[in-house]
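Would you mind keeping the following structure in view while I ask a few things?
Just one protein chain is left out here, and the rest sit where they should.
When the chains are written out, they are named A, B, C, D, E and F in that same order, and each has its own residue count from 1.
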Amino acid sequence: MNSQFALQSLILRTAAHFLLPLLLIFSVFLLLRGHNEPGGGFIAGLVAASAVALYMFALDIRSAKRVLRFEPRDLLGWGLLFGVISGVPAVFVGQPFFTSQWLELTLPVLGELKVGTPLLFDVGVYLVVIGAVLLILLSLAEAED
Amino acid sequence: MLEFSIFIAYVVLGISLVLIFFRLVLGPSLPDRVVALEMLATLTVGFIAVYTLSSGVTAFLDVAMVLALTAFLAAVGFARLIAKGGSRDDD
Amino acid sequence: METLMAFTVGGLFAAAIYMMLRRSIVKLVIGLVLLSNAANLLLFTQAGLLRGAPPLVPEGAMQPAGAVADPLAQALILTAIVIGFGVLAFAVVLIHRAYEVVKADDMDQMKDTDT
Amino acid sequence: MRLEVALPVIIPLFFGALTLILWRWRLAQRVTTVAGTGLMLLSALWLLAATWQDGILVMHMGNWQAPFGIVLVSDLLGAIMVVLAGISGFATAVYSLTSMSRRHEAFGYYPLLHLLLAGVNGAFLTGDIFNLYVWFEVMLVASFALLILGGERAQMEGAIKYVTLNLVSSAMLLSAIGLLYGLTGTLNMADIADKLSYAEDPGIITVIAMLFLVSFGIKAGAFPFFFWLPASYHTPQVAVSALFAALLTKVGVYALFRVFTLMFTQDVDYTHEILLWVAAATMLTGVLGAAAQYEFRRILSFHIISQIGYMIMGLALFTPLAIVGGVFYIMHHIIVKANLFLVSGLVYRLKGTYELKELGGMYRSHPMLAILFLIPALSLAGIPPLSGFFAKFILIRAGVEAEAWWIVGVALLVGLLTLYSMIKIWAEVFWKAQPEEYADRPAHGSAGSGVLYLTIGGMAALTVFIGLGAEPVYRIADAAAHQLLNPSLYIDAVLGER
Amino acid sequence: MLLAVLSGFLIAAVAPWVHRGLGRHSGWALAALPAVLFIYFASFLPALGETDGGRIILEYDWIPSLGIQLTFLVDGLSLLFALLISGIGFFVVAYAGRYLEGHRDLGRFYVLILAFMASMLGLVLSSNLISLFVFWELTSITSYLLIGYNHEDAKARKSALQGLFVTVAGGLALLTGLIMMALVGGSYELHELLTSGDIFREHDWYLAILLLVLLGCFTKSAQYPFHFWLPNAMAAPTPVSAYLHSATMVKAGVYLMARLNPSLGSTEDWMLLLGLFGAVTMFVGVFLSVRSTGVKQVLAYSTVMALGTLTMLIGVGTETAMLAAMAFLLAHSLYKGALFLVAGILDHEAGCKDFLQTGGLRRALPVTTVFAGLAALSLAGVLPMFGFVAKELLFEAVLEAPALAGLLSVFAVVSAVMVVAVAAIVGIRPWYGPRVDTPKTPAHEAPPALLAGPVILASLGLLFGLGAGLVDQGLIAWAAAAVYGAPVSPYLSLWHGFNLPLLLSGVSLALGLLLYLNWERFRRFTGFMAVVDRYGPEAAYEKAMAGMVWLSEWQTRVLQNGYLRYYLLTILISTVGLVMVTLFTRTHVHIDLDLSGILVHEAFIVAVLLMAALVSVTTRSRLGAVVSLGAVGFCVALIYVLFSAADVGITQVLVETLTVIMLVLVLFRLPGFLGLTPMVLRIRDAVIALAVGAMMAVLKLAASTTRYADSISEYFIQESQPSGYGRNIVNVILVDFRALDTLGEIVVLALAAVGVYAMIKFRAEDRK
Amino acid sequence: MMTELLVEILISLFLLAGVGFMFVAALGLLRMPDLPIRLHATTKAGALGGGLLMIAVGLEFFGDVTVAAKAAAIIVFLVLTGPVAAHLIGRAGYFIGVPMWSGTIKDELKGRYDHKTQTLMSPPGLSKTRDEQPKG
Partner (left out) sequence: MIGPLASNILLALVWMGLTGSFTGTNLFIGLVLGYLILASALRDQPGFAAYTGKIPKAIRFIGFFIKELILSNLKVAYDVLTPTYYMKPGVIAFPLEAKTDAEITVVANLISLTPGTLSLDVSSDRKVLYIHVMYLENEEAVIESIRYMEYRALEVLR
């Protein structure tokens, strides 16, 4: 049932089942509010990566990968692409690269919301961080298996 | 009153920090050191709490929050190392 | 405080350098970690030290109420920490691989490529 | 808003991300890589043309005014460097099409290549000192990864030295930036220069300049900081070696040119005198290092060092002509050194070894390759009418004008010893008969050599062009030097007329 | 003109195909080029006559910004050389086509010889100093490739390198000299500089320029002590020797000295340097020539003698001397070209490479014998050959020399004696006397292609001797005038009446023949020279090269020693040195140790931080060190937090934790710490480490006392919310104000991850 | 005024109690004779100390729900992760045979780990009796 890699601990495994969603929701929370409070894509990404790393230690590598759903490598690519692309829309309105573009949305429940390219950028950072940290950790773990 | 308490709290935490540090140095086993590291993380949470009180800025609680939630991962890592027999040639 | 931080930074640099001068490749890693901490701390303290004033704007306000710590330096350090982490990850695995290939934790056995 | 200033950075970043996403599809990666580097080259040429026509161009990234946001600045030196990066990047990409092993392709060669170029171009174009550090790191980590691609023992050994020493350099750079930020409260290089020009008691600046000197000196491979270079440059795949040889150290040289013309000009008599000694020692130790070597790429690696010395000599003499010489030298050297490495790679491909003692008979068997070696080799040694001659000529003339006799003597002597090494390669690899005992070494195949010849031939043609058609090249270098020696042009372009 | 000069290169580029297409006739076909060029250059003669030895200047743009132009100067001197180059070139190319027939590399040979010819033409015709130098170096390179023509022979490669190295070394000195000349004279154009001799002679740089230029000329023209490369260059095929070492390459130095005489000459330094070096070279050359037995060696050393003679004459500097020099130049080119080609026939037909193996070939090779004899007579300076005319003038010039007349005369006479012996060796020894078994038995006389050169060149020697006036009024006089810098009244003639020079000629002829008869004894008698050779210039060259390689190996051992820690030590000590010296010499900052304002818990944290760092450094347990690092990390995070950096604190904590995890994952397989270093070295390292730490601390303190301006961060604080729509200023900086930094930073992260991935997967693949 | 003082005293009490327990944990960590006993000290006193401090913080910013939520979250996180870490570390000590204090009177865990498979056996007597016990 368990791979060679993980710690064979029922307590940790169970705790991980509980902590994983907690860490992930916490990470999204940190990402979304990062523009206004401490947090942001980088920190959020690290927390998310920690969550998966915990799963890796507690369960096994395969489960950890299943949590992630994507290859960490692809996350790197998409994250970078988001990061680069978020700088491009400005060019179409005749502004320099990475000039932030904001959209004011009025949503039914959430009310007025400012959505801008910096957020897209932060999401790119988030994805890259998750991808990078997990690519490193999972490769290292797999190397041991 | 509160200021004085905070001062005392800082001093006590400072002394605690040194005590923890000694355990970290003395070991003697790796798990002993890891306990010390865990405790250091907890103590850092304590520091941040006192600092929040003394500065009146609550933003630092976020640091404590992250710390409380993730610091034990280091212990997990060490535990796994030991479980795989990685430290027998050490210490 | 500036003086104390100067000593701290100096001490960290010294520790890092000492470790990097060892023959054991494992120690090299430890040196690298210390080095990156030292440089970050230097950058941090050089921008001025201010207690209890994070660079945050209170909700509803346009600017912080009083003086706040230098946000730019903090942003720079964040970037530097992340870069340092990436580089360190690479270095750690590199050393791991080098050990596997050379089968020794001794830098002196890694000098064949030079001459 | 000038789009072209940012394109040489944005394009490789974009293609880096794209090739990462296309990781599993080798063919797609190859196609996009050639397209991407080609596009980058075009954008670089566009940028150079625009900069030539309209003077220093600035893009305020994010539309934040300088000195607050990060600016990308294209002065002629920057634009020239970007074009050179474009040329070497494109050549490497094309050369890689047939020479790169599947193993490398499967583990990120193409994304690494693009991102390395992004780092290099970022470093050339940024007008922000911290951003320069960031691009340096991008370039370094990309080069780390490219260096170990293959996983051989020599690569690991070399990489450890490369990584360690460059990290020391980065830590020093970061510390120096921290100190400078503490002093000036700004990161924009033009702004720093501006503020320093009003500074009272600028002695401490000179001290910090020394840290920059060491840090960039390490990255440039200058004496006594070059050790990582000969330890590692001969270990990766040859296309990678070529790219490294052409570009990476030059980014260090570029940075030295940038900071020691723009920011650290308070105490020129002192700082540039030190640079001059560094230049001389770099030239000599590099060229002497090569004379002892009998491995194709090691010889070339050591020569990188000695050539760096010439470039620094141009900066150190700090006369208009000397700066022209330095810039000219950079242009010449990037093309020539990349080409020599590529030639060595083709030799390896055909003969299966880089050891001079095991090689031979190639003048007979591959006369075209022999000529294509001889052109860059003689150019490197400064034989007229190839590019290297004019590079050296300008520097020597500048040295004579400045009456810096000893550095002129060193430069000449080093030129002679460079010839010695190049002739050694020529005699051993091409003239000498193939030694019997190594005759049956397995070749790595000659299939697809056509593309390789094309690349090498194109680069050789450039070398000849820079020599025979030195006039336009000189004029560009001259204009670049003019901008470098008049920092107010740069400062005004970035900060606006004040 | 441009086309004329460059045509050699153009034809060279297609020569292999011409060769492939025309086969055995390629030699004659390609020889058409020099022939055409000869005619072209000859066509300048009338024009030059009209201006009475004046000059024609043709200018083409090349690199005007640098003052480097393709300017060509046609006057007597350059025309004389151009005619010699193209004329002899014609015979050599034709000769080579036959001589090397069937040789697999003949096609490449044409390329090189034509390129060489073009370079040589460019050299002598250039008026721009730098283009002259360009062609100068081109002759070095092409001649390198020609000397090493038999490149699979190690000796040929070595000789080629020697020639190249010596001439290029001199060339670099020359370049410097030329640049200095241009700076002094304000132009790179010879035709402008030649009229401004006084500016040079009075300038501080004069001696430096003179020495540098002469170094270039002496090496190229094989003056003592740089003469040794020339005989070794005989490794080249014979046509090359004939061409390079008679008419062209080696005369480049002579050409340049002659050319620059109006600018740099007429000073005591000039006369002494050229006179003495020329005389010594002349003597050494001929002496070594007589001592040699190899066919080409004898000829080569006699060339050294001729070059010395020319140098000496240019040094003497009188009108007569210039006339003598030009006449001697022409004479030498003719007979030496012929003799080398004869040497080639000897080799080609009889396989002879050494005079000791020759004898009695006159029956087999009658035509060769006749014209070899004719050329040898000119070499010996026997009436009525042109060589005689030249020698008479030579004696006259040295006897009248303004300085050192006696010394030079003695050298000249002694040399003349030995030259006669050399001429006898060449002109008599192989042909007459008993038939000696040669490696090959010549079946018939050499073919026309081989004979054309010797026949015509030797005949010209006779023709010009008989009709000295043929060349007298025109070319030689114009050339001498160009060298002299003023019109020269020509008086070349075969017969000047009984005078001292004639007497000396007679004496030297007699003594020379005597020497020839005692050749064996002379060689035995001078056997001690072998010892001298061991300490001679060539040995010095070899020693220098070996020394350079030794130095290089030593330096590599010392500097590039493979030990990372020594690299680090070097870098760090240099850094500390640079920074500290600068700090103490260029600043007057005071460092003020202010320990006030420290809160007690901060002191605790810093103390623990430093102690933890110390532990991580000193502990014998590697995992203990990792734990200590974790402690350092938490303390640093605390410092960030205590000084208001929340985001940084969080990041530090997370990164620290992940670092520990990563280290733990990796250290798993690594061994424990080893105590590899003895205590003394550890103390040394500790001292260096502390020095670096102290440097950073001092720097930080020194920089803290100064602040030139307020930080730009105030802008971010003000604008974060209004313009960036974010209240976390740090994050707004990261994703907006300085997004480019962050973009770079994630690229770094992605790259590191890819690198790690590749490293690990490579290993996985290798294991499979 | 009076309430303010009272609140201040209350906060001070929580604060001092909190750091007091922190101190106990630290001292225990240093003073206690073997690994499990040290774990006792840090796990509980750490969690309690941290909790008390967070209550102090919550009181100081009374009414600010965000702060209260954060403080509560920190307590929850500490309580969640501390015991897990303690379990892992204590177990790890067993794995590598960290010696127990000489005053230890009983060790039922000794010798029950199979290092190879990382499995832990139940004591022979207990597993049987367990099924017989009533649930509830």
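Operating definition for what follows: contacts are C-beta pairs under 8 Å (C-beta built on N, C-alpha and C of every residue); 3 or more make two chains touch, one makes a residue touch a chain.
Since the model is a prediction, treat every value here as computed from it, not as a measurement.
Engineer: Can you list the shown chains that the omitted chain is in contact with?
Structural biologist: A, F
Engineer: Of the residues F:24, F:54, F:74 or F:96, which one touches the chain left out of the display?
Structural biologist: F:24
Engineer: Since one chain isn't shown, list which residues of chain A touch it in the complete complex.
Structural biologist: 8-11, 13-15, 17-18, 109-111
Engineer: In terms of residues, what is the contact footprint of the unshown chain on chain F?
Structural biologist: Contacting residues on chain F, toward the hidden partner: 20-21, 24, 27-28, 31-34, 36-37, 39-41, 43-45, 47-48, 65-66, 69, 79-80, 82-84, 86-87, 90-91, 94, 100-101, 103-110, 112, 119-123, 126-127, 129-130, 133, 135-136.
In this section, only the chains that are shown with their structure count from here on.
Engineer: If every chain is reduced to the average of its C-alpha atoms, which one ends up farthest from chain E?
Structural biologist: F
Engineer: More C-beta pairs touching across which pair, A-F or A-B?
Structural biologist: When A-B is set beside A-F, the one with more contacts is A-B.
Engineer: Compute the distance, rounded to whole Å, between the mean C-alpha positions of chain B and chain F.
Structural biologist: Using C-alpha averages as centres, the distance is 13 Å.
Engineer: Find the geometric centre of each of chain B and chain E from their Cα atoms only, then give the gap between the two centres in Å, rounded to an integer.
Structural biologist: Those two chain centres are 69 Å apart.
Engineer: Taking each chain's centre as the mean of its CA atoms, how far is chain C from chain D in angstrom?
Structural biologist: 28
Engineer: Multi-chain contacts only, two chains or more: what residues does chain F have there?
Structural biologist: 81, 84, 88, 91, 118
Engineer: Using the touch rule from the top of the page, what residues of chain E touch 2 or more other chains?
Structural biologist: Only 556, 560, 562, 564, 568, 572, 603, 622, 642, 644, 646-647, 650-651, 654-655, 657-658, 661-662, 665-668, 671, 696, 700, 703-704, 711-713, 716, 727-728, 730, 734, 736-757, 759-761, 763 qualify.
Engineer: Connecting every touching chain pair, does the picture come out as line, ring, star, complete or other?
Structural biologist: Its topology fits none of the listed shapes; call it other.
Engineer: Going by the touch rule stated at the top, which chains touch which?
Structural biologist: Chain-chain contacts present: A-B, A-C, A-D, A-E, A-F, B-C, B-E, B-F, C-D, C-E, D-E.
Engineer: In their complex, what parts of chain E are in touch with chain C?
Structural biologist: 556-557, 560-565, 568-569, 572, 592-595, 597-598, 602-603, 606, 609-610, 613-614, 616-617, 622, 625-626, 629, 632-633, 636, 639-640, 642-648, 651-652, 655, 658-659, 662-663, 666-667, 669-671, 673-674, 676-677, 685-686, 688-690, 692-698, 700-701, 703-704, 711-713, 716-718, 720-722, 727-730, 733-734, 737-738, 741-742, 744-746, 748-749, 751-753, 755-756, 759-760, 763
Engineer: Note which residues of chain E are touching chain B in the complex, please.
Structural biologist: Residues 599-601, 603-605, 607-608, 611-612, 615, 619, 621-624, 627-628, 630-631, 634, 637-638, 641-642, 644, 646, 649-650, 653-654, 657-658, 660-661, 664-665, 667-668, 671-672.
Engineer: Please give the residue numbers of chain A that touch chain D in the complex, ascending.
Structural biologist: Going by the criterion above, the answer is residues 73-74, 76-78, 80-81, 83-85, 87-88, 90-91, 94-100.
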